[in-house]
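Yeah, one chain of the complex is gone here, protein chain that is, but the others are all in their spots.
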Amino acid sequence: MDKTKIGEMLKRLVETDGPSGVEAPVAAVVKELASELTPEVRVDALGSVILRKPGAENPPGRIMLAAHLDEIGLIVTKVEGGFLHIEEVGGVDPRILLGQEVTVYPTGPGAEQYPHGLTGYIGGRPPHMLSNAERKKATPLADLRVDLGLQAAEMVRVGDRAVVRGPYTELLAGRVATKALDNRAGVAAMLGALGYLAGMKHEWDVFAVATAQEEVGLFGAITSAFGVAPDIAIAIDVTFGATPGLKETETVPMDKGPAIGWGPNMHPGIVKRLREAGDALEIPYVNEPIPGGSGTDGAAIQVTREGIPTGLVSIPIRYMHSPVETVVLADIDRAARLLAAFISRLDATVLASLPEEV
Amino acid sequence: MADLRAVLEKLSNEFGPSSHEKAVRGLIRAEIEGLVDRLEVDALGNLIAFKAGFGPEPRLKLMVSAHMDEVGFMVLHIEKNGMLLFSRVGGVDSRMLLAKRVVVGDGRIPGVIGLKPPHLTSDNEADRVPDIEDLAIDIGAEDDKAAGAKVKVGDYGTFATRFTVLSEDPAWPIVRGKAFDDRAGCTALIGLLAERYPVDLYAVFTVQEEVGLRGARVAAYRVAPDAAIALEGTVCDDTPKAPDEDVSPVTRLGAGPAITLMDRSLVSHPGMVRLLQEAAAAEGIAIQYKQPALGGTDSGAIHLTRGGVPAVTVAVPCRYIHSPASILNLNDLSNTVRLVAAALRRVESKDLGRETP
Partner (left out) sequence: MLELAKRLTEAFGVSGFEEEIRAAIREEIAGTVDEIRVDVLGNLVAFRRGTGGGRRVMLAAHMDQIGLMVTHIEEKGYMRFAPVGGIYPLTCWGKQVRFTDGTVGTVGLDGRARRDEAPALKDMFIDVGATSRAEVKQKVGDVATFIYPFVAQGNAWFASNHDDRAGCIVLAQLLRDLKGVAIAHDLYVVFTTQEEVGLRGATTSAYAIEPEIGIALDVTLTGDLPYATPAMEVALGKGVAIKVQDSGMISHTGLNRLLIAAAQAAGIPYQLEVLHAGTTDARNIQIARAGVPATCLSIPCRHVHTPSQLVDRRDVEAAIALLKAFLAGPIALA
């Protein structure tokens, strides 16, 4: 495993569409990529992919990594000739939709003819037809239409999904812009960690879970954590990277490594050990204070069953929830190495110590 | 009652914002170690104490809880000029932040949240309550290096209020301090542990109530009680109103323990409400009902665990909760202990059903 391999995995993952609730195509890619890394794979009732990499013969504990599989998207609410009305799947800012190309995945009569989906465009009304005041206002989602360029669209029905296109684009300084960094970057980091672990000893059993439906309610995390019942857990997600115009208190620096979350959702003993792993192996990281809910799978996992000591490792990205999300590839690799380092250092003393560290 | 006051004072003065309750837990532990059969701390930091019942088997398992955490702050950023930018942990009332004394970090560093003097405040600014993002904690450091030597990003903070006694009159004994929500509940729970009951008692001092009832949820899952009572310090709005305003005070100081019928998190189990009403009548304890539909408590999380738990909340009325200082009547506190103790002595399976078939 190395930075290049992680970059390749990321590309495969972001180029596969899988909005919340219909993650199967991305799950298939995860299973394929994981096949070299671990023998045990299963998919649970909600579609989360659960990979197990066994540790020692009698492992002192089980750790669950969680990185959500799903991306935000759109869902068809009405077919009007060749135009589609849409609703959001997860948190979509309607302002970014204007002028975007989308892929629509039909399931109606004749849909088999479009295995790669249909192309649609969200054009909006021409500026020439709008007043100055109207041009300054955002168009609400209910007023946007996907134009398929067809006179009729019998192959599309209510409930069909669409994803905004955001092709993988290399920028300067090792940065990449693409849709779905939230959270394919996290999934790539998680698979990268498994890859790094292949060359390291680790006593604990590792369950790497690509969770379903995070964007609509952390549902995959809730149910997979219940099923796996780990002793500790680390959620891997993205966070707000420093961007001109945003306050320092709202973001973490880019290209300085992953952010280790600190706050009510995180167990101090897990945070301590994440920082120690980074320090020991000279993997750069930053600290991210999170005084409220983290809004990630970790928040749900922490309160599963009898409670699970949880940590959060986040990859900084810019322009979250848009098709131009931007990341420093090296930060994904650093996250993968940090997780592998943390896991390899887990031993038989951890579980007994954690209650004293909270 | 003097005992309860001393315990409340210690707990109120201690530092324990949500998820950082260690110091409070340590104090409570010391208070109850000799009174219980078993003590454990779970994955989130809940303190779970077990006191076996003396009744015949099979015994009911009762969980009585109080939360250790108070609302507070977290340092988000140290500015170049040494000021600390901060955020709230739990529902700190924005209006309460201006011109207050706080303590920050495990070093308990004193600081103040300042405000532009009125002389320099424009008319339209004077009406607005500044957002927490526009405020800062001043610990007296001239620059970020000096500040960084004393505190760090991620440090927690609380108001700096010290406990005081406002009235020693036994008919109207009043005290003032921070975090009565829910150190009052914790004190009552400690008071309850002085006695052994027919039922098995799990006295659970929970964490992170103020940020989503999080500790109670996992503690209840672990304990799997047959019924639960949460002890709280709750809203009391009994200050004098305008003559033509006929409004509910929510609860009233001195009118006794306040029972929750319904709040935003829970419709109390009718059997548990009846149990408390009958216990109150039998013991001659005056009770009141908290105005419905306000707030949420640990019972909200507890009653939905596993297959469901009959639950109710009993609270000590506290004026000015979620502010630097609350005020309560110690008789309400001691009567809360008496009421719940009486309930624990009387509770039976038949109280936990839902209806006559």
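Miscellaneous remarks
As written, the chain order gives the labels A and B, with residue 1 at the start of each chain.
Assume a contact is a pair of C-beta atoms (placed from the backbone, for glycine too) under 8 Å apart; a residue touches a chain by one contact, two chains touch by 3 or more.
All figures in this text were calculated on a predicted structure; none of them were measured in a lab.
Remark: the omitted chain is touched by one listed residue; of A:178, A:224, A:239 or A:302 this is A:224.
Of the options A:216, A:281 or A:324, the residue whose C-beta touches the omitted chain is A:216.
Touching the chain that is not shown, out of A:44, A:255 or A:357: A:44 (per the contact rule at the top). The chain not displayed touches chain B at residues 246-248, 261-262, 267, 269, 289, 291-293, 303-310, 352-355, 357. Where chain A meets the chain that is not shown, the touching residues are 20-22, 24, 44-46, 48, 75-80, 85, 87, 89, 141-142, 157-159, 213, 216-217, 219, 222-224, 226-227.
Throughout what follows, only the chains that are shown with their structure count from here on.
The distance from the centre of chain A to the centre of chain B, with each centre set as the mean of the Cα atoms, comes to 37 Å. Contacts from chain B toward chain A in the complex involve residues 18-19, 22, 40-46, 73-77, 85, 87-89, 133, 153-154, 208, 211-212, 214-215, 217-219, 221-222. Residues 247-249, 262-264, 267, 287, 289, 291-293, 302-309, 354-356, 358 of chain A touch chain B in their complex.
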